[in-house]
Structures are given as C-alpha cells and as structure tokens.
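Structure first, commentary second.
Complex shown without one protein chain; remaining protein chains in place.
Let's turn to subunit A:
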Amino acid sequence: MSSPVDTSPGTGSGPTRKLPTRRGTELLMLAFATVIITFALMLVDANQGQELTLSIVWYGLSYLGVFTVAHVAVRYFAPYADPLILPCVALLNGIGLVMIYRIDLASAERAAQQDIAFTPDAPRQVLWTVIALALFLAVLVLIKDHRTLTRYAYTCGLIGFFALALPGLLPASVSEVNGAKVWVRIGPLGLQPGEFAKILLLIFFAAFLVSKRDLFMSAGKRVLGIEWPRPRDLGPIVLATGAALAIFVLLKDLGQALLLFGMVLMLIYVATERAIWIFVGLVPFAAGCVIAYNLFTHVQQRTRNWLDPLATYDEAGGGYQNAQALFGLGTGGVAGTGLGAGRPEMVPLSKTDFIAAAIGEEIGFIGLASVLMVYLILAMRGMRGALAVRDTFGKLLGGGLAFAITMQVFVVVGGVTSLIPMTGMTAPFLSYGGSSLLANYILVALLLRISDAARRPQQGARPRAEQQRTPLSDTGTVMVERPS
C-alpha cells in the first residue's frame, strides 16, 4: 500500500504543538442529535394523540446522559478520535428507537382491538442500546491499540468462522426464525452470532492480508493488456467464495453471504490496489448467483418478488413484503406523512428489515435521504481514519469496518426500495435487534480507536510503538551516526 506517511503533524512547529482533539465538537453534535430525537419523539406523541408531558424531555435528557457517558469515555480513552462518528451513531440509533416506539404504539392499538397480549419492543431496544454502549466502553478500554488485535488474528478467524457456522449446525428449532437459520436461541434470549462473526472475520482477513500482501502483488501473465494474478494466488478468494456459498446453503441467508464476500473483495482490493481482483472476484460471484438461482427455490422466489412484487403479492413468501414497503415509500412521497401520522405498521417486519420503508413513509424522501447522508458521513469518517492511520493493518481494518456499514446499508435499503432483491438484513443502528446493535457498537468502538490512532500526534504514540518494535525493526538497520 503506498501511503505517504507524515510523522510530523504541523509544519515545522515544535514538537509540543497540541492538535485539537475536537471533543467539544463531538459533545455539541451529540446534543444536536438529542434535540432532533426529542423533537421526533414529541411529534410522534403529538400526532398519535398521546398526551404531551414533560417526560419526553426527561427521555431526551437521559438519552443525552447515556451518550455523554460514552463521550466522556472517548475523551479519556481515545481523545483524538473522530468527532463525528459518535454523534452520527447517536442520531441513527435515536431515530431507530423513535421509529420502533412509534410502531409499538400502532401495534398496541391493533392488539387492543383484537384482544391480543402485546409487549412493546422499544423498552427492550433501549435496554439493548445501554448494553451495547457498555460493550462499546469495554472495547474502548480493553483495546488500547488496535495493532494488538493482529496477535489474535487466527483466533478471531477461527471463532468467527465457527460463530458463522454455528446456527447452521444447530437444529432448526434453536436456530431458525422466518426461514433464516441465523439464530442461537436459549430460552427468551436470541443472538445472531453472524453479526459478531462479521467483525471477527474482518480482523482476521485484515491481519492475514497484511502478512500475505506480497503474494497478491506479484504479477502474473499479461493478457489483453491487463496483468492477471497468478492462478495459485487465487486461494483466499476461492476460500471466501466457498465460505459465502456454504453460509448461504447452511443458513439460507443471502445477506450475510453477500456481506462476507463483499468485505473480502474490498479488503483484497484495498490491500493490493489492483482493480483486477474485483473482476476476478465477480466471476465466481456471478457463477454462484446462477447456481444458487437454479438450485434453491427461495432464491427464485426472491428474484420474482423483486422483478414484480405485485405479481406474486398473494403467494406465500411472495411479493407482499416488498409491495407493502413500496406502498409505504409511495405514501410518504417526497416530504413524508409526518412522524406519527403515517401507517408504517402496515409493512411487515417494519421494525427490523423494513425499517427504511417505515422511515421513508413518515419522513419521506427528504428525511430518508438525510438518514442515508448520516450513514454516508459515518462511513466517510471511518474511511478517513483508515486513510490517515499509519499502519497497514489499521488501514485495512478501518476500511473494512467502514465498508461493512456501507454494504449493509446498501443491501438493506436497496432491498427495501427494490433496487436489488430483498435479502434479510438489519439496517445498522436503526433496526430493532440486540445482536445487530451490540455488534455495530463494537464496530464503532474499533473505528474510533483507529481514528484516534490516526490523529494522535506521534510524540505520544511513538515511544510506546518503538518499545514494542525495537527487537524486530531496529536491530538490523540501525544507523549509528557517523562523525561528519
């Protein structure tokens, strides 16, 4: 990776120059996000005919309080971290919470009409958020330097693959919900190990590619003016494709297979800077798609639902979900029905996979676009941290993590808007779901750690880094100052 690295931040100004940590900006943006969320909650309550009480303000303040704890932790443990990542996450998570609460209200009403017992999901999601933030703190405190993760790369990889495969090996009663075998359910508690496996595998692939990068760089034959990689270097790509296909067959989960494969391709591309790898990867991908389409009926079903949701509207597993999502988005139009004034509960799974449709209905294209912009800023800041960080592993891991967010958003929003066939996947931070939230907060903690390492002035980081590296890097090449 060609990376111009600048050991001297600040042009020639002495070594004691202090970089702005920008933590104040972060707190300000967090407060702004809280204001937006409190306002959203107020609108929902007002439009739903709930009584407007002061408690909404308390909810808002406690939300700010929870994130202030996270902010203070960042202040202490990653003072130079990016100031925008946490506020973006807070805003997305808050909008998700408000949306889940809003759909709860509608479902409660319907349940009351039909005399069914109803348990709201919003309090549980709040609980998950708090747990996730605790985990976020733990990661930030425990991992002082992201480079230590390379030591556990193979462990991470092993656990990651195991976690990914675990639901597939367990009996369907424990692992299958709505046709996707991605759960491990023990009693009332359900977790999706795949969400965590994603991060573990990223760590593994990043470390693996750092150590084996030269393999991918060596050029093979030139055919058609393009340097093709040597056939024997294709191993990892074949492995990733195989793993993705295996997940797909075992777990019946298109989304995860797509995510894993996309991440590996992207990491290889970033590590080698050679676009040819994307082509090389897309060929087995296309082949896999064709094979999957011919072998599995549910893939054919999803494709038909995608091409024409209305044609299969009445079939079991047909286009009902997609069609409802499109109806919802259509109802919202450009400016939306207003928070609390639409009927997002008409869309099935509107709290999880189809939350983008619910948001699109209530705040319209303008609102949904702004939410996507927030995702974009989040991913961009992650990528920026990856660009600026000095070590290759950090670059790959940061880029991979940021890409994982982008890819998930693309797959889920693309599916909801029928740009691509629908694959069950949660929108990061927005959707209801403990595993997704926990995993994504870990991801954000790692991103903050990397961006902190990137912006931290060298004086602070150097002595420690040199202590670690001395035996490896300096013994052979140290130049004793020659008398001139």
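Operating definition for what follows: a contact is a pair of C-beta atoms (placed from the backbone, for glycine too) under 8 Å apart; a residue touches a chain by one contact, two chains touch by 3 or more; residues count from 1.
In this section, contacts and distances are computed from a predicted model.
Missing chain, UniProt protein name: "FHA domain-containing protein", from among "FHA domain-containing protein", "Metal-dependent hydrolase", "ABC transporter domain-containing protein" or "Putative spermidine/putrescine transport system permease protein". In the complete complex, the hidden chain is touched by one of A:66, A:363 or A:444, namely A:363. For subunit A, the list of residues touching the undisplayed chain reads 1-12, 15, 17, 19-20, 22, 25, 29, 32-33, 35-36, 39-40, 43, 46-47, 83-84, 87-88, 91, 273, 335-336, 338-339, 341, 363-364, 366-367, 370-371, 373-374, 377, 380-381, 387-392, 454-455, 465, 469, 473, 477, 479, 482, 484.
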